[in-house]
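Can you keep this structure in mind? I'll have questions shortly.
With one protein chain held back, the other chains of the complex are shown just where they sit.
What follows is chain A.
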Amino acid sequence: MSVTIDTVRRIAGLARIAITEEEAARLAPELGNILGFIEQLGEVDTAGVAPMTAVIPNHLRLRDDVVTDGGIREAVLANAPQAEHGFFTVPKVIE
């Protein structure tokens, strides 16, 4: 299957990964090959087959609605690239 350079740019945009024109040109045939490989799944008859949701039967557990964590602001912020006044900081998002 062929993937266009425009498609690569669009997908990279969705994935929030900056790519150069050179990378887009290199990735297009690479992704095309991989998608061509996985497209053979289309030949499997899956009519009436339910998609897998859990490999091992399990049930979602409920827990008591109580606070079990908190008061660890320093730990939460310890690895932040930039933190000020007890918050994560990012570039201005509202003009």
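We take it that contacts are C-beta pairs under 8 Å (C-beta built on N, C-alpha and C of every residue); 3 or more make two chains touch, one makes a residue touch a chain; residues count from 1.
Here is the rule we use: contacts and distances are computed from a predicted model.
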**Asked** Which listed name, "Zn-ribbon domain-containing OB-fold protein", "Glutamyl-tRNA(Gln) amidotransferase subunit A", "Citrate lyase acyl carrier protein" or "Zinc-finger domain-containing protein", is the one UniProt assigns to the chain that has been left out?
**Response** "Glutamyl-tRNA(Gln) amidotransferase subunit A"
**Request:** Return the single residue from A:G42, A:G70 or A:G86 that touches the missing chain.
**Result:** A:G42
**Item:** In chain A, positions touching the absent partner
**Value:** 7-8, 11-19, 27, 30-31, 33-35, 37-42, 44, 46, 49-56, 58, 60-61, 63, 72, 75-76, 78-82, 88, 90-93
